[in-house]
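Quick one: structure below, then a few questions.
Every protein chain of the complex appears in place save one, which is left out.
The block that comes next holds subunit A.
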Amino acid sequence: MLNAHRLGFRFSPDTPILEDISLTLKAGQWLGLSGDSGAGKSTLGKLLAGYLMPQTGYVTLEGAALPKNGVQPVQWLPQSPELAVNPRWRVAKILREAWTPSDAQCQAFGVKPKWLSRFPQSLSGGELQRVCVLRALAPEVRFLVADEISTMLDPITQLELWQALKQEAQLRQLGVLVISHDTALLERLCPQRLHLSGGQLKPY
């Protein structure tokens, strides 16, 4: 269980982004998070994955603080995969940075073997995003924060990506926080949905 307890965060002293936010993500749960641009969705996602430290409150995993070293059980998936990969590495090295996915897993996520010898510049954003999602699914991972990961994909690829992720998540009881503007997508994917506005979370 991933718990956020009364999180507060601000980038400058007089403009709080998040105030007193609490939420719980259980194993196997799909939770949707929507909100306007600049509402703090990504910030909340980064706080949950330990990429940012909250100024007030804390994040716990099974009652303990997030680990400092090793493969993080909460993985953050960013919106733009181009920035999430080292441009000097080949795709095979990128994909296997933390673990080596099986051929079946590669196939499920639509990662083609012929991409592996290429550099990321020669892959499209959608192709690269699939590599990034698969890379983050190391065996130690329990929760995912998917920050607008399907925004740049065409509808068919979106569907394939989400289906593959759904299957994997069900198999391993992964908890997933889906952050998106797209309310239709959230309605399809997530039984529970939250809306972030004015630094507060409301059920949607």
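Following the convention adopted for this analysis, a contact is a pair of C-beta atoms (placed from the backbone, for glycine too) under 8 Å apart; a residue touches a chain by one contact, two chains touch by 3 or more; residues count from 1.
Basically, contacts and distances are computed from a predicted model.
Novice: Under which of the names "Lysyl-tRNA synthetase, class 2", "Peptide ABC transporter permease", "Imidazole glycerol phosphate synthase subunit HisF" or "Ubiquinone biosynthesis accessory factor UbiJ" is the non-displayed chain listed in UniProt?
Specialist: Its UniProt record gives the name "Peptide ABC transporter permease".
Novice: Just name the one of A:2, A:17, A:44 or A:84 that touches the chain not displayed here.
Specialist: Touches the omitted chain: A:84.
Novice: Looking at A:31, A:49 or A:149, which residue reaches the missing chain?
Specialist: A:49
Novice: Would you indicate which residue among A:69, A:102 or A:117 is in contact with the undisplayed chain?
Specialist: Hidden-chain contact among the options goes to A:69.
Novice: Touching residues of subunit A against the unshown chain: what are they?
Specialist: Its contact residues with the unshown chain are 49-51, 69-72, 75-76, 78, 80, 83-86, 88, 97-98, 135-136, 138, 140.
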